[in-house]
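Only one protein chain is missing; all other protein chains are in place.
Presenting chain A:
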């Protein structure tokens, strides 16, 4: 703390943070929802981002966003319920939340994103999904991921409004997973569900029940290993909030280093601070790399025969569709695997690239996809695309 090797703003922030810890130590437990000063800074961040009020008592910090998602789902799902409680989830969707829903005894009600429209969410499809649940389960919540994972689709304000109107009309609890909000590489801006809800005014802003999730795992921080995330709850019944507290308190608290990372994320060095320059250089580099990789990956995958990638505005992945030759599909069937798993296995064995097959995320029957992460150094991205091109050409030739 007394060394000149660390910039003064770093030392001041550390002092302030340590002063906020019990016994001045990051080894102490904290309040269940997180260190109050840090929770306040998260609330401040949300207020600045959205231009709408945010109250600290509605915010809970947890070990990663999935932990909060699980706790909120737990409030609604009960394995003994008959009929089972349903949660509408997008197809495609990353598997972790689905696993939580199933684990808690909930029913999955899939709604298909429109691939040909850049993976847009269509409200008509939400209606269809809800209809399909009649007699099967009792839908209670709608889970959206914005920006999308694996799709990279960024919702427009209009789209978000339509979803909010839908949940208000159909009486659904809205779960907005916004962990990729800092990965935006298109021209459009991220706008939060909370902000749109506030802008829509009453009755929506006073009645729609919303849980928004964010995390230090993504964005320019990328501190997945620290396990830090939070949920902000809006319009939740105060009697239920007491139980939210109990649920989080039995997990004791989120790791303190993660809480600190969260504070730095929501309140980074500002212009004029000694660390601002280095911070800007580092974060600009990350953003430029991501933008470059997104463009290159989109270009190259779309140039490959039988591969079609939708434009991505955000997120950390590309999710191209593969038109696999019938012979390859046949070969996969003989091997007893899904065609896209077959493709991905060969991609790993022959080209040394590890990816995730589309079937892991859900996709329309008869379609195949593969998910690649684009959060790599530029040189690695080029190498990946080079190997992919070479592999794909050979694969298509082999099975033509």
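Note that a residue touches a chain if its C-beta (ideal position, glycine included) is under 8 Å from a C-beta of that chain, and two chains touch if they have at least 3 such contacts; residues count from 1.
Note that contacts and distances are computed from a predicted model.
The unshown chain of the complex is recorded in UniProt as "Alanine aminotransferase 1", chosen from "Tumor suppressing subtransferable candidate 1", "2-methoxy-6-polyprenyl-1,4-benzoquinol methylase, mitochondrial", "Alanine aminotransferase 1" or "DNA-directed RNA polymerases I and III subunit RPAC2". Residue in contact with the omitted chain (choice from A:61, A:234, A:322 or A:381): A:234. From the set A:45, A:143 or A:173, the residue in touch with the chain omitted from the display is A:173, counting the whole complex. For the options A:42, A:61, A:77 or A:93, the residue in contact with the chain missing from this view is A:77. Here the missing chain is touched by one residue of A:57, A:169 or A:350, and it is A:57. Panel shows chain A; residues 5, 21-23, 25-32, 52-55, 57-58, 63-64, 66-67, 70, 74-80, 96, 99-100, 103, 140-141, 171-173, 197-198, 205-207, 209, 217, 221-227, 234-241, 243, 246-247, 249-258 of it touch the chain omitted from the view.
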